[in-house]
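One protein chain is absent from this view; the other protein chains keep their places.
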Amino acid sequence: MSLAAPRAFVRTILDRPSTAVLVVVIALGIGIAVGGPVIVRQIAAGLMLGSIYMMMAVAFTLTIGVLNFLNFTIPTLFMLTGMVAWGLSANGTVVGFAGPWAWLAALGLGILVAVVASLVVERFTFRYLKVRHGDATEHAIPLVSSLGFLLIFEHLVLIAMGSDSQRFAVPFKSDVHVFGMVLGLPQLASFIAAVAVVACLSAILKRTKTGRALRTIAESPDTASLLGVEVGRIVPVVFILTGLLAGIAGALFTVNYGTVSPFMGDNVGNKAIAAMVLGGIGSIWGAIAGGLLVGVAETLSIHFFGGDSVQMVVWGLLLGIIILRPKGLFGAASIGKGKM
Amino acid sequence: MDADPALVVSGVMKRFGGLTVADDISFAVPAGTRMALIGPNGAGKSTLFNLISGVYPLDGGTLLLAGRRIESLPQRLRVRAGLARSFQNIRLMPHLSVVENIMLGQHTIASGLGAQMLPLSWQRGWRQLAEQSLHDAGIDVDPDAEVSGLPYGVRKKIEVVRALMSRPRLLMLDEPAAGLNARETAELSTFLKSVSRDGLTLLVVEHDMAFVHDLCERTLVLNFGRLIYQGPTDAVQDDELVRAAYLGSRRVAATGGRPAA
Partner (left out) sequence: MAEAAAMSGYLSGTLAILCINLIFAYGIFVPAAAGQINLGGAGFQAIGAYAAAALSSLAGLPVAYTIPAAMLIAGAIGFLISFPVLRTRGVYLVLATFAFGEMIAGFLLRSEFFGGAIGMVVPAHIELPVLALSAVAVTVATFYLLATRLGLAMRAINDDEAAAAVMGVNVRAVQVTAFTIGAAFAGLSGALYAHNFSFVEAQYFNSLLSIYVLLFVLIGGTQTAWGPLFGSLFFTLLPELLRIGGAWRYVIFGAAIVLMMVVRPEGIVTRALVHRLFRRPAIPAAEMAHGR
C-alpha cells in the first residue's frame, strides 16, 4: 500500500497555522495535567516571557520573509526603547510632564525612538541596495550595514547613559488571581498586549492592501513592481513594523522586569532568533509558536536544571533544525517561498 | 567520426506542477551535424536544453550522449562525457576576467597534476590555448579585463568560446546570435562552421531563421513541449504543422504565407 497520499495529507496538516496553535495548546495541556500547580505557574511565567520573544521573533521573521534581510538591529531597537524611556524619566518626569502616567509616556516615546531609528536603518541600507553583478555574498550587504548600526546605536547609548543596569519604576504592582494562580498585573497585561499586537499584524497582512503588497514582495521579489506594488513605498513599512514590534517588546520587557540596561537586547535577541528558526524562517505563525515555546522551555528548564545548560542545548537543537528541517516545526506557512 | 549519433533523446518527459513542458520528445542528432532547434516562444526549447545538460532531472525517458546513458548523471559528469552549452542570458562569471572565464571552461580537461596544483599564471600553455581561441573567434579585448564591463555581443561570443574549451562532442548553444548585429552574426556563423569541421556536433536554439538556414542543415521544431518536425532545414517552412504552430491554423489558410522568423 502506498504511503504517498497519507504522507501528503499529514504534511498539509502540519503546514497549517491552526496546527501550530493546537500543538502548543496540547503540549501545555499535557504539561499542566502532569505537573500540577507549580508547573502551571512556571508555564504561565514562560508564556509571558515568551510573548516578548514572540514579538521579536515576528520582527525577525517578517524582515527575512519579505526582504531576505537578517536584521541585527532588532535587539538594539528593543534596547533603545527601554533605555530611552529610562533616560527620559530619570527624574520622575518626562520632558516636563509628570504624573502617574509619566512612565507610559516615557515608554511611548521610547517606542517612537525605536521606529525612527528603524527608518534611519532603512534609509542607509535598503535605499541604496541596487542589484550589482550579484554574487553569493551580496545578500550580506544589508546584514553588514545592520551590524554597523548595531555598533552605532549601542555605543551612543553607552556614551549617553553609561553601562549600568537601571531601575525603571512602574507604579502599579497589583496581583491578579486567575484560575487559582497569582499573576502580576504587568505580566498579564503585557501578554495580552503582545497577543493583540500580533493579531493586528496578522490582520494587516491578510486584509489590507499594504499587507497584500508585503506578501507579494515576499513571494516574488523580482516581479513585485511589475505586479503593481510600489516597492519603494512598501519597504519602509516593514521597517516601521519592525520598529513597533521591537519597541513594544522592549516596553513590555521593561514593565515586566523593572530594569533596563544597554545589554538587554543581546540575550533576548538570541532567543528570538532561536524562536524564529524553531518556528520556521519566514513564517509569522511559526514565530508566534516558536516564541511562546522558547519562553516556556526557558522557565521550565531553569526550574528543573538551572540556567547554564540552556545555551548549548538550544543552539545545538537549532543547528539540527536548520539542517534537517529548515522550514522549522511549522512548515511552509511562510510569507514567501523558501528564500535562499 | 563516431558511428553513434552524438545525441539520442528518447521519450523525454517533464512536468512542472500541472504543466507538461516536455511531452514525449524523441530525436537523434547524427555526429558531426549542425542541427537547429526552433519553435515559438514558450515552446520549451531552453527547458529541453536544461533537461539535456542536467539542470532539471527527467520525469521520464532517456538520454544517450555518444552512446552513453547520461540522464542520471549530475551536470559536471555530463560535461566530462562531452557535453557543453551556453545560456540564453549569458552566464559568464562577472567578477572573473575574460581569460579566467575561458580557462574555467578548461576545467574538465586540465586534469594533470601541474594544471591542478600550479598557479594559473604559470600555465603558459593553457593560457595560450585560451588566448588563441579568443583570437580565432575574432574577439579582440584585453584578456585580463573583467567580463562585466564588456559589450553584449562580445560577451556572447566569449561564452561560446568558453563552452568550446572542454573539447566537447556536442555543443549546445542557446540563442547565440541574439542581440548581435548582421556583421557579428555572419562572423559567428563562419566561426561555428569552422569549429564543427573537426567533428563537433552542434545543437542550436535560434529565432533568426536566416542564421539557421546558413548554419544548420537539419532542424527540429518544438511547440508546447512536443516535437512537431524533424528534418532538413529547407523543408521546414513548407511543413503544415510548423506553419500552424507559428501562425495559427486559421491564418495558414488565409495567407498561405511563410511563418514568422
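Each chain carries a letter (A and B) given by its place in the written order, and its residues are counted from 1.
Going forward, a contact is a pair of C-beta atoms (placed from the backbone, for glycine too) under 8 Å apart; a residue touches a chain by one contact, two chains touch by 3 or more.
Keep in mind that this is a model prediction, so the values were computed, not measured.
Checked against the hidden chain, the listed residues A:Val116, A:Leu143, A:Ile240 or A:Leu300 yield one contact partner: A:Leu143. Contact with the undisplayed chain is limited, among B:Leu64, B:Met93 or B:Ala244, to B:Met93.
The chain omitted from view is touched by exactly one of A:Leu28, A:Leu70, A:Ala85 or A:Ala106, namely A:Leu70. Residues of chain A in touch with the missing chain: 64, 68, 70, 72, 124-125, 128, 132-133, 135-145, 147-156, 158-159, 270, 273, 277, 281, 308-316, 318-319, 322-324, 326, 339-340. Contact between chain B and the absent chain runs through residues 53, 55, 74-76, 79-80, 85, 87, 91-97, 100, 103-105, 107-108, 110, 115-121, 140-142, 144-146, 154, 162, 166.
To be clear about the criterion, only the chains that are shown with their structure count from here on.
We define each chain's centre as the mean of its Cα atoms; on that basis chain A and chain B are separated by 50 Å.
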